[in-house]
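Here's a slice of the assembly, chains where they normally sit.
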Amino acid sequence: MSEPKIRNPDYVARVGQSLASQAFMHQVLCATVGRVAPGEVEIIAEARHELLQPGGQVHGSVLAALADSAAGYAAQTLVGPELDIVTAEFKLNFMAPGFGERWIARGKVLRAGRTLSVCSADVFGVQGGEEKLVAHMLTTMMAVPAHD
Amino acid sequence: MSEPKIRNPDYVARVGQSLASQAFMHQVLCATVGRVAPGEVEIIAEARHELLQPGGQVHGSVLAALADSAAGYAAQTLVGPELDIVTAEFKLNFMAPGFGERWIARGKVLRAGRTLSVCSADVFGVQGGEEKLVAHMLTTMMAVPAHD
């Protein structure tokens, strides 16, 4: 993916508004948006007791939520304002126990299509300033007419 | 899968204890265990505002959490007490918008192996007593030594 075409100049605001509207991402995971660029989005969550498993690692579906959001918003940055991105399917591989003070999912678009986009996301656990890859997602996103 | 061998006679209790120990499943999703049989487990969650998207459907990663748990616990019912099941990877297809008063994930073991098990899970949204398939998962589970 080189030089993606920008169809919505307000793509950064669009990502922020969408995340804020998702109660699960905003209120439960307290996720925030990191870096946003055409075809690339970071979604971040801080460690909190209720997201952890007994051993201290984050629950896998939290990693799925961060990766799915980062990948989907990455696709959202490349479509016009009249389109929403929904997840058709995703696959997530767990690479290492999900320890961290914070987790950063970095989503990117591998193929931007009119209807279907293929995206990936790496999720890193951050501890003491060091990042470790804990999960990797490959996903198919679908563009649908936006709801007002 | 016919006539699976039971290696842990306390497999029902094991599933319940494990779910209770998972803060994310227990406190955040308020998930409960439904039917448990050898190689088959149901995990259930009730609709609550913070799990929903703006349109009223459940957030996809909640469906992932339910499906992953149901599939993993299905594999857990078939291993001895000295083994824990962890998720190596999963793939989730979204089949319909996740509307429901309640969601039921039904996991089952497709192939029980010494190290790797292959499981699937169907997730249904329940409204007015009717069940609708909203997501389907295919996943690879791995047996690891249990922590005391």
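Per-chain numbering from 1; labels A and B assigned in written order.
What we mean here is this: a residue touches a chain if its C-beta (ideal position, glycine included) is under 8 Å from a C-beta of that chain, and two chains touch if they have at least 3 such contacts.
Remember, predicted model here, so these are calculated numbers, not experimental data.
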Where 2 copies are displayed, count of copies in the complete assembly: 4
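Quick note on the criterion: only the chains that are shown with their structure count from here on.
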Angle of rotation relating chain A to chain B [CA atoms, steps of 5 degrees]: 180
CA centroid of chain A to CA centroid of chain B, Å: 23
In the complex, chain A residues that touch chain B: 21-25, 27-28, 49-55, 59-62, 64-65, 68, 86-94, 147
